[in-house]
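A single protein chain has been omitted from the complex, and every remaining protein chain is retained in its original position.
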Amino acid sequence: MDLSAGATWIGAATLWLNERALALSPWIAVNKLPTLVAIAGFGAIMFASQRRARRGEAIEIRRINGLDALDEAIGRATEMGRPVLYVPGTDEIKEIQTIYSMMILRHVARKAAEFGTPLIVPVKNSVVLAFAEEAVKQGCADAGRPDTFIPDNVRYLSDEQFAYCAGIAGIMNRERPAANIMMGMFFAESLILAETGFGTGAIQLAGTARYEQLPFFVAACDYTIMGEEYFAVTAYLTREPGLVGTIRASDVTKVAAMVLFVLGVWLATAAVNEAAGTAAGRAPGAAGELFALYQRLFG
Amino acid sequence: MKNLAAIDRRWIFLAMGTLVVVLYALKIPGTLPVNEYVQSYYDTIEALPEGSIVMLAADFDPASAAEIEPMYVATIHHLLRRNLRVINVSTWPAAPPYTQKYFDEIAPQYGKVYGVDWVELGYTPGDDVAMGLIGQSLKSTFSTDDRNHAPLAQLPLLAEVSDSFRGIALLVSSSAGYPGILEWIAQVGGRYQVPILTGTTAVQTTALYAYYPNQLKGFLGAITGATQYLQLVGRDTPALHALLAENQARMLVQSWSHLLIIGLIVLGNVVYFLGKRGARA
Partner (left out) sequence: MKREIPILLTVICGLLITISFFAPSSNPGAVPPVEPPVWQAVNAELLEWAKILFAVAFLLGIANLFRINLKQIAAGHEDRVYKAVLLVTMSGFLVVGLADTHARDLPRPLLAALVPARTLVLSDGGTLDGYVIARSQTDVTLRTGPGLEPTVIPLERIASETAPSLKLWIYDKLFIPLQATMFSLLAFYVASAAFRAFRARSLEATLLLAAGCVVMLGQVPIGNEATGGLAGRALAFLMTYVSTAGIRAIIIGATLGGLATGLRIVLGIERSYLSE
């Protein structure tokens, strides 16, 4: 496609951008402006989606296999008369995945309380301990069974990664939970936990957005919730409008990102082809200028 | 076939353990071709002017020392041989005893003086928050050094370093997980536009390709990358020959371990398909 006809408007657009950047420079770091625009845009889409969800508009979330098995796993533990083990990950409360894990824990605690199944929650961090206790307590209250909350079942083991891992392995081997639910941020201990759990015959459900641990969970667990599915878990389980709207906003942004990627690849290719056909030392042509404009806008 | 499908996994553990012990005892070395990422790591350090200040972050612990230690030691040798000056920090609490040990062994070989040619600032809590603080103001983040617990003003090297990472030409992170290289890139690399190199464990390596060559100028992936780097640095560093030979021997162990795992995968699938055929029959 010949881009040379648009050279004038590209130059005008670049000039306009330069003027705006100069005007804004006392107020904001101009090199970070694209980031701010992207965050603001994402936020706008998110609030709009949440509003639509609250108004009752149906927003579909596709089936996530692992989550359908959650009830099955807790039910299996109830039938076997064995506890459920919930591992909320190995990171601190400041990690977004741990915050999500607390939300999921509340749901699991509610289900376990409804079935009357003991729930064991080993934690790695003392601050997470307080949040986990609160989540389990709230879950039991949500089920109308506050008496089922056992504080000793939410256990702080150790801040040290492999000491925590060894502690959980010990719980798995001694108390033989029938269902292991591992949701949150995991590191090298993921495979040790999953394999030990398999060795005890438990059904295992894992979820993390930590990509390098996903293969281990996929290999060793019965169900794995991967990447952004993990962030959709709470929306899927609760169907709370705010959370559903957030999922929709993420999806819309991903589609927009894909469009931008395709556009960027096309422009980069056109710029390279144009440069290859141009004598060295000459100023870039329309494609090169357009690609430079794209890079300036989108980093 | 049923017995094979339901094999006690302890037989697999025994096979793996025996293989590793026997091959490790044999210590048969071999050379590896050097890949682009390791070469780039080496070249970036080689290109720095003498006297440049490099921040070396020890973001690992004993669990991952088997993979990280060779590349960390080789990097110290490389930096000191090139007469680069080193500021050693850590965001993992278990790392400082390692770093002190290595510098105690290596620095005298190059006639380096503590406080002038290298400083050890030790561990600071806070994970990525600490990295942000280090980037913003190194001297506010650490009040004393880790070796002598002396005020930083007594260390001549730090007089040339100021806020916002000024004065530091390169950041090298030996990273075993979180907090590590990804956090350094987010908190320091993008913000202060400082070039970054890293050596990581195998699982982290898959993500690093996405950051090369923009945010990362080069990286060493696991023990393979460490061995390749040792081949490059060891050419001019006799003190590394023993470590190089050790790592090349480890590559043999890793090679056959991989072949064992592939064999187990094939065996597992043979058992699976024969079992399916038997069930259909």
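Order of writing sets the chain letters: A and B. Residues in each chain are counted from 1.
Basically, a contact is a pair of C-beta atoms (placed from the backbone, for glycine too) under 8 Å apart; a residue touches a chain by one contact, two chains touch by 3 or more.
Values in this document were obtained by computation on a predicted structure and should not be read as measured data.
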The one of B:76, B:89, B:171 or B:251 in touch with the missing chain is B:251
Options A:48, A:61, A:191 or A:292, residue touching the unrepresented chain: A:191
Touching the hidden chain in the complete assembly: which of A:15, A:29 or A:150 does that? A:29
Of B:94, B:107 or B:169, the residue in touch with the unshown chain: B:94
From B:12, B:26, B:242 or B:274, the answer for touching the chain not displayed is B:12
Note that chain A touches the chain not displayed via residues 25-32, 35-36, 39, 42-43, 46, 92-93, 96-97, 99-100, 102-103, 106, 125-127, 129, 131, 134, 138, 155-156, 158-159, 162, 165-166, 188, 191-192, 194-195, 198, 209, 211, 214, 216, 218-220, 226-228, 230-232, 242, 246, 249-250, 253-254, 257
Absent-chain interface residues of chain B come out as 7, 9, 12-13, 15-17, 20, 30-33, 35, 61-66, 94, 97, 113-116, 124-127, 129-130, 132-133, 136-137, 140, 148-150, 154, 163-166, 191-194, 205-207, 209-210, 222, 224, 251-252, 254-262, 264-265, 267-269, 272-273
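The rule is short, and it goes like this: only the chains that are shown with their structure count from here on.
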So in the complex, the part of chain B that touches chain A is made up of which residues? 9, 63-64, 127, 177-178, 201, 203-204, 206-207
In the complex of these two chains, what residues of chain A are touching chain B? 91-92, 161-162, 185, 187-188, 199, 211-213
